[in-house]
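Removed: one protein chain of the complex. Kept in place: all other protein chains.
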Amino acid sequence: MSANKRWDTIIVGAGHNGLVAANYLAKAGRKVLVLEARDRAGGQLELHAGGQLRPDIVRELDLTRHGLVAGTPAPYISLLPDGRRLVLSAADAAATRGSIEQFSAKDAQRWPEFVAFMDRTAAFLDAAYRTPMPRLPHVSLAEGLPLAKLAWTLRRLGGKDMFRVIRAMSMSTIEFTEEWFESEELKAAIAAVGIHGFTLGSMSAGTGYTLMHNWLNRGGLGHRTGGTAQIGDALVAALKANGGELRTSSGVQQILLHRSRATGVRLNSGEEIPASTVFSAADPRRTLLGLVGAPDLPTEFVWHVQSIKMRGSVAKVLLRTDGAHGLPAGTLVVAPTLKYLERAFDAAKYGEIAQHPYLEVTTAGDVVSIHMQSAPYKLRGADWVDARADVERIAIETLAEHLPVLKASIRDVRTITPRDLERDYALTEGDLNHGQLILDQMFFMRPLPGWSNHATPVDGLYLCGNGMHGGAGISGGPGRNAAQALLKV
Amino acid sequence: MFQLKHTPFHERTAKLSLPQNWRRWAGHVVVGSYDLHVEREYWAIRDAVALIDVSPLMKYMLEGPDAARLLDKLTPRDIGKMAVGQVGYTGWCDDEGKLLDDGTISRLGEQTFRLTSAEPSLRWLSMNAVGMDVTITEVTEKMGALSLQGPKARTVLNLVCKKSLDKLKYFRVMENTLAGRKVTISRTGYTGDLGYEIWMESADALHVWDALMEAGHDYGIVPCGILAMDMARVEAGLFMIDVDYTAANHAWIEGQKSSPLEMGLDWAVHLDKPGYFVGRRALEREQRAGCAWKLMGFEVDWEGMEPLFAQVGLPPQIPAMAVRGSLPVMHDGKQVGYASTSTWSPVLKKYIALVHLQRPHYEPGTRLTIEITVEHKRLHAPGKVVKLPFYEPEWKKK
Partner (left out) sequence: MTSSNQYDAIVIGAGHNGLIAAAYLARAGKKVAVLERRDVVGGAAVTAEPFPGYRFSQFSYVVSLLRPEIIRDLELPRHGLKILPLPSTVTPMDNGDYLAAWDDHDLTRQELYRHSPRDAEASDEYGRVMARAAKAIKPILGLVPPDPSSLSLRDMMRMLKVGQYAKSLSEKELYQIAKLLTMSAADLLNDWFEFDPLKGTKSASGIIGTFLGPSSPGTAYVLLHHYMGEIDGAFRAWGFCKNGNGGVSAAIASSAHALGVEIRTNAPVQQVIVKGGRAAGVALANGDELQAKVVISAADPKRSFLQFVEEKHLPGEFVQQIRNFRVRGSSGKVNIALSELPDFSCLPGEGPLHRGAISISPSMEYIERAYDEAKYGQFAKNPYIDMIIPSMIDRDMAPPGHHVMSCFVQYAPYDIEGGWDDAKREAFGETVISTIERYAPNIRRAIVGKQVITPKDIEAIAGITGGNIFHGELLLHQLFFLRPAPQWADFRTPLPGYYFGASGAHPGGGVMGAAGKLAAMEVLKDWK
């Protein structure tokens, strides 16, 4: 038991970032304790249809030895009206070409160039996410070198690509895709990945950036299938092997301070556990206003934390079927046109559920997972207790339009609303990103300007979750960056 | 359709001001002086009793279990050490330890405080109250406030108040009944003399005014405008926001900001108190490093100044009222600071100023020069740095 052990670092939250950070610290010889409120580790991993940890993390933590299985690429399929489909498959260039040619020969011809450009862009973004973001403008030489290196990486893309990337960051997916393609179907299929997971529309500025981000995390448009829950298992196994400890069903109620320095935590049970440093993998708002408390934080800082835009608008509808759902394998989307995507987003702006939502659907055996967008956390004139049924109905109806056999195959439905995400997964406002990935909440400004280096106004308290640079998705980048930040000090 | 705000005493003050020299104060108009010259009002403060309308002060009631906690976070003062019935003067800072405003905290109950400030503070109070169980109510327009200052102030008050003022100590507050109306009275003021501030419901304002004027008649009571008060406050070593310091949120550049330590409020900064307060880290750093600037007093040497005027055949010409213009202060021909308010002090018969000085020139006794204009020429008169206040009569705290 850990009762009298003096911990170097307590990590609040055994989500993917918490576990990654814990592993790095444990590997470096620190006495690490991870505290998880739920009865199992993994956090939001199980909510993701696909995704993977960053390869360098997999390698450095030797996760394949601990059971991690790499996902396999699968096709990305856009379900269009009248039973047509657009199938984009990284594994089958000829089939992809043929599929695009249904809509535009010119687009089919340009597709490989686009993929190559996106891969180059993703590589740059990957480098960016591995570069720690210091607290501007007082950048030490040690901090400045990686930044200079990153700038050089950007420069080495070449003049043409460099500007394309810079411009794409603030563009909307509609603008971005219009510069490449002419067919609505293809543009919308791409734009869907740009808005996936975020409360943004195809016409929103900054969806060029989120497209690049999601492309990086997925390795393209489609998810690699292979189950994300096992990532959590592998990380837990590795943690134990590295000498770290995990306690589940041990929710943290309060981070303890003395004169603005973290001294440990208090659990919901009342138990107090001291530690020299505390990492929080929970989102910044929950960590700072919930676990620390506004009274102990600088005033304007509190205001800025309150202002972090979370506003989740994702709901999940999980269907247990008899197997005869009719859905092909891969990542399926309902995203027929750019205007369709934008209209769905419009609903979220006004606190309404989109009647014709963007859907992303994946299957695993009998289970059909529907990711639905524009189910905003803050509903106007309604609450999620009643609206749950609406989400369920809309998601199934929308998908059923494309798959006539679907409804008959359904045996059981489980719906996860943004409110459920908040309550059951500790995601403030149901935002899996721990803070929307919008232009003013990225890089040096994530989670707040001046606080991008994982530190907080409380000495010894660090943020290591998705709300940090590199976050949004399950790459584990923030966890690694946070651990490195502490180890370097 | 446009009108600046009137205080609850406006009906009286408007009729009594001969020069009608209105001044703006926090969106209100208040009387500059009642007489054509300020001397009589000034001397009432120092030798009799003066009645000053200070209603435009921003006033907030803070009530609830976390009222003390809010003030403890807001200000560097240790609120835990404030007894019920105590009044504390304090400044408060931003996260970088620079002054935002200053005012008084009156502890009216265990969980009841009244805060005054110069600038509107509802927003800043609310931002600091996040996560706390406290109700903040602005009562600026709901309450009238009078300042009764001068050696005869207590005598006059005792004539109209139900409870005696004799036991009310300096910087203490009490509830009372004045001419039948409920008031709170604090032994505070902005003049450095014996004095009281009287707080009442706006509806009772005129009644209280009339009662005081009547009771004070035989003691030489005089309504006093803010121009005369300005002279007295300099003598008392009391600074004013946006005149003697720039509020941190009004400043355009760093150099315009001041810390409470610089402004001589170190006695109100309790760095050893437990718990977080806004600006703690920065103030700790500053205390370790020492202040780069300090607010001090400056007394001009008459003998040194007289010849500068005599050279052009004039007697020394000092403004009859407090001057809020900036005057350079020099050491060996180099500027080392500036005066923010200067005035002739009738009671001390000296030309004095509140000055901001760079280290190491702020030590008391340091001889420096201050700029004066003699027949359109900028010259420099000698003087010395002194501790504040310039003037503190023995009856002020008795």
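Per-chain residue numbering starts at 1, and chain names A and B are given in the order in which the chains are listed.
Convention: contacts are C-beta pairs under 8 Å (C-beta built on N, C-alpha and C of every residue); 3 or more make two chains touch, one makes a residue touch a chain.
As the structure is a computational prediction, the values presented were derived from the model and not from experiment.
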| item | value |
| --- | --- |
| Contact with the hidden chain (one of A:R155, A:R261 or A:R423) | A:R155 |
| Candidate in contact with the missing chain, chosen from B:E254, B:E303 or B:D332 | B:E254 |
| Hidden partner chain, touching residue among A:L86, A:A108, A:M203 or A:V265 | A:M203 |
| Residue of A:V115, A:L136 or A:A400 in touch with the missing chain, whole complex considered | A:L136 |
| Per the touch definition above, residue among B:Q111, B:S126, B:S202 or B:S326 touching the missing chain | B:S126 |
| Positions on subunit A where the hidden chain makes contact | 136-138, 155, 159-160, 162-163, 166-171, 175, 178-179, 203-206, 303, 307, 309, 339, 342-343, 346, 349-350, 438-440, 444-445, 449-450 |
| On subunit B, residues whose C-beta touches the chain left out of the figure | 1-2, 4-5, 24, 27, 120-124, 126, 138, 249-250, 252, 254 |
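In this section, only the chains that are shown with their structure count from here on.
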| item | value |
| --- | --- |
| Distance from subunit B to subunit A - Cα centre to Cα centre, in angstrom | 55 |
| Contact footprint of subunit A on subunit B as seen in their complex | 66, 69, 73, 94-95, 124, 127-128, 130-132, 274-276, 278, 280-281 |
| Touching residues (chain side subunit A, partner subunit B) in the complex | 259-260, 289, 293-303, 306 |
